[in-house]
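All protein chains but one are shown at their positions in the complex.
Chain naming follows the written order as A and B, and within any one chain the residues start at number 1.
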Amino acid sequence: MAGITGKDAVLTRYADKLEQIDAPKGRSLTQDAIRRLVRNRAALVSIVIVVLIVLIAFIGPRFAPWDYSKVDWTSIRKPPDVAKLHFFGTDANGRDLLSRVLQGTQMSLIVAGVATAVSVIIGIIYGAIAGYFGGRLDAVMMRFVDVMYAMPYVLFVIILVVIFGRSPVMLFVGIGALEWLTMARIVRGQTLSLKEREFIEAARAGGARSMSIITRHIIPNLTGPVVIYATLTVPEIIITESFLSYLGLGVQEPQTSLGTLISAGAQVAESQTWLLVFPAVVLVTMLLCLTYIGDGLRDALDPKDR
Amino acid sequence: MRIKQAFQVSSAAGVAALMLSGSAFAVTLNLHNGGDARTLDPNKESVNVEDRIISDCFEGLMTIDPKGEPVPGQATSFDVTPDGLTYTFHLRDGIMWSDGTPVVAQDFLTGLEHLENPKTAAEYAYLANFIAGVADYNAGKSTDPSTLGIKALDDKTVQYTLASPTPYFTAALTHPSLYPIPTADYKANGEDWASVDHILCNGPYQIKEWVPGSYVRSEKNAKYYDAANVKIDEVYYHVLEDNAAALNRYRAGEFDIMTDLPTDQLALIQKELPGQARLTPIISVYYYMLNELKKPFDDVEIRKALSMAINRDVITGDILGTGDVAAYSWVPPGVANYQGAVYTNDWQTLPYEERVKQAAAIMASKGYTPENPLKATLRYNTNDNHRRIAVAIAAMWAQIGVQIDLLNAETGVHYDALSAGDFEIGRAGWIMDYNDASNMLDILRSGQKQPDGTINWGNNYGRYSNPKFDALMDQAAKELDLVKRAGIMHEAEKLAMDEYGAVPIYDYVTKWVVSPKISGYEDNAVERHLTRYLSKSE
Partner (left out) sequence: MLSYAFKRVLSMLPVAFIAVTACFFIMRLAPGGPFDRERALPPEIKANLLAAYNMDQSLPVQYMLYVWRLLHGDLGPSMVVKTYSVSQLLGLGLPFTLTLGFSAFIIATTVGILAGILAAVYQNKWPDYVLVLFVMVGVVVPNFLTAHLLQLVFGVYLDWLPAGGYLPGSIPHLVMPVTVLSLAHLARVSRLMRGSMIEVLGSNYVRTARAKGLGTRLVLARHALKPALLPVVSYLGPGLSYLLTGSLVVEQVFGLPGIGKYFIQAALNRDYGLVLGTVVLYMFIILILNLIVDLVYAWLDPKVRYS
């Protein structure tokens, strides 16, 4: 679940790199990396596919022949039927699977997006404070992060679901709140190296307050790590969501998610194969592509190629 | 060459050395039992998962036959006084616990005292409330066990005094909560008597091993009086909540019997394993409760419209497809002590389109149309079938101007909300404890005011309340003539159903899958099958 993409390894390497060079060059390192990434064919194809999936998931429902919650009483549990415009077949309630896959993909993406955003925000605030103020505060805050790394993550996710079960957004805010550790570490490292730079010294000498230094000068320099972090965190959350769906703790009907669809499909893998194959193909494709992008990013940042 | 067999042979030697007790030639029954047991103590039993284990290992004064009918168990006969209040049971000769000590009348007293002792906190303690003194003792109003309506006249005679005539008393005695427990064992070990190390059984089987999360294993009890006719030597009650995985294991030959099946896979089972799915109606109802303390569900007409718009045939036929029976009555067909025709309403034979039209008209007259819908939340507990039914009913109601939000939660949370009245429409179900119509009808009695001023609605989640209904049920409880009693209860049922005190949807069927290797299994309406009647051929 957590860590499927080797997020920590990639980001730690990147952060080390950033610390070694002058901060203004941090941006050019990011630009460099992006240029390199674009040259990586697997990563580029993956980016195109992911963008397509996202677009189709959000725009597709407008053009789909059926609504995702509409019951077609004449075709319950039926395989794909072009004549009735059920291109992916229907589920056990006679709802169009194509529309449900689109809605499910959308839901999985939203959920992953929310959780990632929450973890990024917490990570940035926490890391920036620890790094900027340094000293004792930093030591205590980072010790806390170390210890949090050792917590039984899965157990806390389940406890959170039990409490926030009724509201998917709250739930994934909760998961995001458990996922921020890596982000906090990176941001702290970044901040530590940035705050010694001339332009920050200058700002401080000019009487700027700590808060505004953090928001004006430090956070804008974090675009690179955030992009990488998000690419690597989204698939983790999607997998976590599918695991929760299997335990019956997924999103509320009539809404659905890829995880919910797949866990329903897994039960009938032989007799109603279409219920498993379509959502599984979307999920696997999307996650594979995200992993390739992550790999591409790592290669793009590999110091050996410089 | 099958690798599995090769592996099994090679590991068998090691395993056999570990498991000294397992005889190589034993006939083993592998039963898929669903969830895990919480206790092995018959007095503390609360769910059917436990019942299947406990009913094989313990026996009450009455037990059941393969058809599920009550028959004498530890007793051979009983006498009842004409007022129906005193029952005297004569124990069978040669009955004993698995350590060889005889089962005596005192063991039944010990069992009842244990069941009703507030410290035991037994969940089924209320089931015995028809025995004199029980309710007070359990509530702590009396601490003297002699106030319980049970006496040992001698070692071989048990006498019960009832609080009111109870035509289903002998049927209720088949429930494990009323079984005896070994007095000496209980005195020596306290609550620990029912641990695997100390437990003594008086039934056909003896519990040997419990691996929580995986299985309970019982072996044939040689001390059982009918041991000569018990053909299966060893039973594994396997724990597996995932029904799809269970079906895989059944198909791999690892289970002989499944006690539940994944509904979606029925077609596959019927195609690949013809004749093995055993679907028989059981005395039970699946229903929706409408919270009558919340507007607009206090309005009988609204409740009627909602009930009319549910197409039960589509639910049982297309959504479930397991042969469940569409229900319009509160008491399911075939229940004992309930002579007379099954309740019907005046619209159930109309074509569905016509019903929707009428229901929509009712809703429109109350100001609800598809454009201006009645918005309500429908709660159900997490389960594939409940989900499907809820989704289908929401779609059916959409036609008459009702817009449903679905809300699912784990079983505990769901029923907590229902009990607290924190819902508008909620799913519930009832599988009858004993075969008597009152068990079903009592659900709909008005709530009881508590000392702290709150009202305890019990299982009447919809908070249906009609003093006339309560009066009829009180009258029925005192009536000795079974036919007259049935007449009064029919009157009560008609009253409650005409007022839509609950919305029955269908009557459950069993969803067992039984391997052709097993013989002696008979479909029955109480969904209880004792292993002692089964045999297995290889």
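Some observations on this one:
By our rule, a contact is a pair of C-beta atoms (placed from the backbone, for glycine too) under 8 Å apart; a residue touches a chain by one contact, two chains touch by 3 or more.
This is a predicted model, so every value here is computed, not measured.
The omitted chain makes contact with just one of the residues A:85, A:147 or A:170: A:147. Of the listed residues A:110, A:125, A:141 or A:158, the one in contact with the hidden chain in the full complex is A:158. Contact with the chain that does not appear here is found for just one residue of B:95, B:122, B:201 or B:283, B:122.
Annotation: of A:85, A:137 or A:247, A:247 touches the absent chain (contact as defined above). In the full complex, subunit A contacts the hidden chain through residues 1-4, 6, 8-9, 143-144, 147-155, 158-159, 162-163, 235, 239, 242-243, 246-247, 259, 262-263, 266-267, 269-270, 276, 280, 283-284, 287-288, 291-292, 295, 298, 302, 304. If you put the missing chain back, the residues of subunit B touching it would be 2-4, 7-8, 11, 14-15, 18-19, 35-36, 38-41, 44, 46, 118-123, 125-126, 138-140, 194-196, 210-215, 238-242, 244-246, 248-249, 251-254, 409-417, 419, 428-429, 450, 456-459, 461.
The definition used in the following text is that only the chains that are shown with their structure count from here on.
Rounded to a whole number, the gap between the C-alpha centres of subunit A and subunit B is 45 angstrom. Partner subunit B is touched in their complex by these residues of subunit A: 69-71, 73, 76-77, 92-95, 162, 165-166, 248-249, 252-254, 264, 266-268, 270-272. Per the touch definition, subunit B reaches subunit A in the complex via residues 243-244, 262, 264-265, 267-268, 314, 318-319, 382-384, 387-388, 390-392, 394-395, 406-410, 413.
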